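Only one protein chain is missing from this complex, and each of the others stays in its spot.
Letters are used for the chains, namely A, B and C, taken in the order the chains are written, and counting of residues starts over at 1 for each.
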Amino acid sequence: MNTDKNESPMTQILADLKALAIGFATTFKHLFQKPFTEEYPEYKRPLPARSRARIILTRDPDGGERCVACYLCSAVCPVSCISMQSAEQADGRRYAPWFRINFGRCIYCGLCEEACPTAAIQLTPDFEMCKQDILALVYEKEDLLVDHGGKDKQYNFYQYAGVVTDVGEKGTHIKEEKPVNIRSNLP
Amino acid sequence: MGVRLSEIIEVHAGGMRDGAEFKACLPGGASTAFLPGEFYDIEMDFETMRKAGHRLGTGAIMVFDQKTCLVAATLNLTEFFARESCGWCTPCREGFPYMRDLLWRIEHGQGQEEFISILSQMCRHLWNSYCAFAPGGVAPIESLLAYFEDEVHAHIEKKKCPFNDK
Amino acid sequence: MPKLIIDNQEIDVQPGTKVIDAAEQLGIMIPRFCYHPALGSVGACRVCAVKFLQGPFKGVQMSCMIDAKDGMVVSTTDEEAVDFRKYVIEWLMLHHPHDCPVCDEGGHCLLQDMTVAGGHGLRRYQGKKRTHHDQHLGPLVQHEMNRCIQCYRCSRFYQKFSGYRDLGVLQIGERVYFGRYQAGTLESPFSGNLIDICPTGVYTDKPSRFIGRRWDYERTPSLCINCSLGCHTVVSTRYREIVRQEARFSEAVNGHFICDRGRYGFFYASQEKRPRYAQINGNEVSWEKSIQTARDQLNRISQESGPGAVASVGSVRSSLETQAALSRLCQKKGWQGPVYWIDHGQEMNVKTAAAELADELAVSLRDVEQADYILAVGADPVNEAPMLVLALRQAQRMGAKVCFLDPRPIGLPFSFQHISVAPQAMDLILAHLLKETIDQDTIKGLEPHEKKIFDAIPNNSHLVSSNQKLLNAVANDIRLSQRLVIVCGTDVVSETIPERAAYFARLLAKMGKQVGLFYLLPGANAFGAALLSDDAPTFGRILDEIEAGLVRALVLVENDPYGYYPDRPRLERVLQQLDLLLVMDYLDVRTIQDADVFLPTLTLYEAGGFFVNQEGRIQKASIAYQGGHPISQFSNGNHPPRSFRNQIPGKEAQPAWQALIELANENSATPKQGVRADILAWLVKTHPLFSKLPPDNAFPSDGIRINPGKDIHFRSAADRLVVPTLASESADQMELITVDWTFGTEELSTRSPHLRKMESKPCVFMHSNDAAQLDISEGDKVAVRSDTGIVSIHVTITDNMAPGVLIIPRHQRLDWQHLGASKITVSKDQIRKIREEEPC
Partner (left out) sequence: MLTWIAGFILLIVKLGIVLGCMLFLAAYLVWAERKLLARLQVRYGPNRAGKFGLLQPIADSIKMITKEDIVPEAADRIIFLVAPAVVATTALLMFAVVPFGSSLKIWGREIPLVISDLNVGLLYVFALSSLGVYGVALGGWASNSKFALLGGIRGAAQMISYELSLGLSLIPIVMLAQSFSLVDIVQAQANYPFIFVQPISFAIFFISAVAESKRIPFDLPEAENELGAGFHMEYSGMRFGLFFIGEYVHIQVLGALAAVFFLGGWRGPWLPPPVWLLLKIILVALVMIWIRGTLPRLRYDQLMELGWKVLVPAALINIVITGAFILI
């Protein structure tokens, strides 16, 4: 209807009818095309590694849990589907005694992964996690924790953090000087 | 007062050593700026020095010849200031070690061009510290960047100290 | 009134206001690390730099160091200042560890905020980071020195502000270290404030370590009820559990700080042992059944033996609502009570304190800081009301002199005078001091009844002689001072002293001085109890009547006689004789075992309520959470249950006032809504004093002060104020008094597992002369025998106390309740040295 004003109404109507005809012809031609659809259970399309689906908790290269229960993922989660409790391990590491993600609520936005300072929480391409019982979608730490480092195999937060854990004493971490000797007057 | 710097060096201090040429001097201890060659004949009194943008300081004159790396000299001075800071205010306590690190990197061939701007900005900001220690301490660095910037650039470009042949 | 312009906005400020505060009044928050309103400005961090465009100062200057002056034009957004501040943040972050995720300060960290706000996101520094070893600073404060940004707040608070010396700065330059010379528990009972004032995570809260983040906490304004000062706090709740308590700024009461007893004294609320279900004879039943049973039984006893056969005991730790509901119940049913006081002495002391605290004499804790002379009588602030120490310290820092008249070994973190006399002699000394101080003109101008009191003061030269010089000096100081505060305790003092202190204060006021009167009371709401317990008997009397069979039913409302009654065998015996013992409490008190009917009640965190502190200030605590089992206990520390419930588990308990009103009503159908408003309306009606009580939504944060003055009737002062004659001093007799300690004696805070670790081992204090006489040396174990029992305890010998006195803490881990009374006399042969392993 937005054609030029100088055109006569008849030309306009004809143009409109032509446009309509082209539309109908297009859809009509589609009838005889082979559908594009990939039929899901028979054919599973390989997903890129960075697809956002099921969330995992990874481990650092030494096998320790990466999650330090800093609450950043739960803070950033727009649907509040992550909850946890932090506590201290015997070696001084901060960890989560329990960690829960309600996948019934999760919208797989990946903000938790972005917020995670230790590369612990990561999203994986595995999206097939449909359950009959909605409570079965509430994943506990046991269900989330995996035995590998996910996308980032090397990172170990405690090598940078500078706190005393089994990873190292003060001054033994990456880019750290030996602790200052406060009893010495030497320069 | 009023004695010319050249006179002090050549007459009272017995002149430069053999083969040594005057390159710069610290006119009054570690917390004064380098006096480059153009001030060789300056009169050593408060008024003249102030006019030239310098300070007389404590009167302990240190002379550097052309074979001396002034970056290394400044690094040495900054090392001293970093150690002597009392630790009360942030610019002095953290600024000097930071500048020491940057100078060390420049001297040891790890310098980057942006270090120069960081250094000059920090020099300006260290004037806002609690006492007069930091403004004094940045004087050598400020003058290094003012008069001998080429030398600093040479360090960065060659990725080593040009005075160190090894 | 200097008028200045900050960021194009004009503002008038009080002379002496710093530019940083002037900006804050305009809503411009200039970054700061070292500046703290309580600690003052020192210009160490340099992050509050702004640019002064016009006026007496020019260029980039620290806004915390410069007083606002007329004609100043200040820009906080000037490029140079912003760039400098950016550099300051960069410098501070050079060595800051990469541990925000595991740092408890994360989420309320000033450094974090400023770093993000200043836009510093990438570390340009390529060198190695400086590290420090951390120290163990005791069970309350966690130390992580790597995070330090050298703002000096901690050492300034610890040494300058509070006066303790064991934590401070070591080293110079970039090696500056904040800590103790040797690792060890911090000596100050105010160490928790380090956590609040540290702008980053060097000092973090150990009991709440790794529990949660600030943004997950529900934070509610509350009150501390661990002593009578009623400091303002804010509690953090998470998963149905109070996890942390911090100081809340209060202009009138505690300022910015609170003591450790208050800070960590809240753990009783989520104790695992806390009773949460109603019981009849030890069996859990429903709340309704319990109420019904109690009501029927009480009515039956009331009918059979008259209403006087029922007695009720209230508590000084209950809210005003509970106290009022109990009064209303007793009035309606004609029961005896509510009883609040252990014995006549305590009753007299507290009631006198409440009555004497006239409006013109009452001062707040913060007013004490303004005094130039402080005379403390029978008060031991560190142990009785710790925050008073900080107030005294501020006064002392400003040049005030502090003098203590007390038998106990007073320990304060600053210099003061201490006249150590036996409790009996205190009144005489005070009277003497009074006589020495007041000038003749004032005496002549006295009203006849006041003159009579003055004339009744005898000459006690024999008693005074040993302290003559000190007393004269004190009297002289008092005469010279202008702003005095008399602090008076109510615990170890004899019945005449609170009144004498008030009399002293009145006379000093007549001398033209600005005088304040500051009482310490035995509980958070003792003032309220004093106002609401008109003619009730003491607890001792009630026990007599139970023994005589006159009282058959006893209602204990949030009151645990086992905690304070000094004759435990008798108490046990007498409580057995009752036909009905009804106990309401939120603590796991011993009486629950004896109770026929038990009703669980709510803490102030769950029920909220009003509390009247020792200066007559009504303050409000808000409801922090709904109660019920903490999730961590409910799930055994594992993940929380996955199923839903309609009701919060363990939430059967009701506020005590609710239970009391349900008892008062004849049928069970008492609504849950509106009961509190009813009680308050009743309170206002029956006690006109409370008519000033503002509505909940308009309640001022600092509360309102009600000072009855002489409005409520107590026995006339003139009849009472006679100086007691000193009991004949026998060299063989020792006076034994029981006292409070900062940690270990107070009912609520001793239930905190963390403060448990702070408790010292109970010991008896003894003057070195007495010890020498008895051949006892430091650390020996002695058995002190009284008429009713024996207490075996280690000895601490000191010169810093009155001779002839034994001082025993009412420590929860000590069976001091076998002594028979809180003040008794024992002869020296009743003190016997025993071997360590010998049972007593």
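Throughout what follows, contacts are C-beta pairs under 8 Å (C-beta built on N, C-alpha and C of every residue); 3 or more make two chains touch, one makes a residue touch a chain.
These numbers come from a predicted model, not from an experiment.
Student: If you put the missing chain back into the full complex, which of the shown chains would it touch?
Tutor: A
Student: Which one touches the absent chain: A:8, A:27 or A:154?
Tutor: A:27
Student: Can you tell me which of A:37, A:154 or A:185 touches the chain that was removed from the display?
Tutor: Touches the omitted chain: A:37.
Student: Across the whole complex, list the residues on chain A that are touched by the chain not included here.
Tutor: 20, 23-24, 26-28, 30-31, 33-37, 39
Definition applied: only the chains that are shown with their structure count from here on.
Student: Centroid of chain B to centroid of chain C, CA atoms only: how many Å?
Tutor: Computed from C-alpha means, the inter-chain centre distance equals 59 Å.
Student: With centres defined as the mean C-alpha position, give me the chain A-chain B separation in Å.
Tutor: One centre to the other, that is 53 Å.
Student: If I count partner chains per residue in chain C, which residues reach a count of at least 2?
Tutor: Within chain C, residues 127, 171, 175 contact more than one other chain.
Student: Which residues of chain B touch chain C once you look at their complex with the stated criterion?
Tutor: For chain B paired with chain C, touching residues are 82-91, 93-95, 97-98, 101, 105, 110, 114, 118, 121-122, 125, 128-130.
Student: Could you please specify the touching residues of chain C with respect to chain A in the complex?
Tutor: 97-102, 106-107, 127-134, 144, 146, 170-171, 175, 177, 179, 209-213, 215-216, 239, 632, 637-640, 642-643
Student: Could you list, by residue number, the parts of chain A that touch chain C in their complex?
Tutor: 68-72, 74-75, 83, 85-88, 93-94, 97-100, 117-118, 135, 138, 140-141, 157, 160-164, 170-171, 175-180, 182
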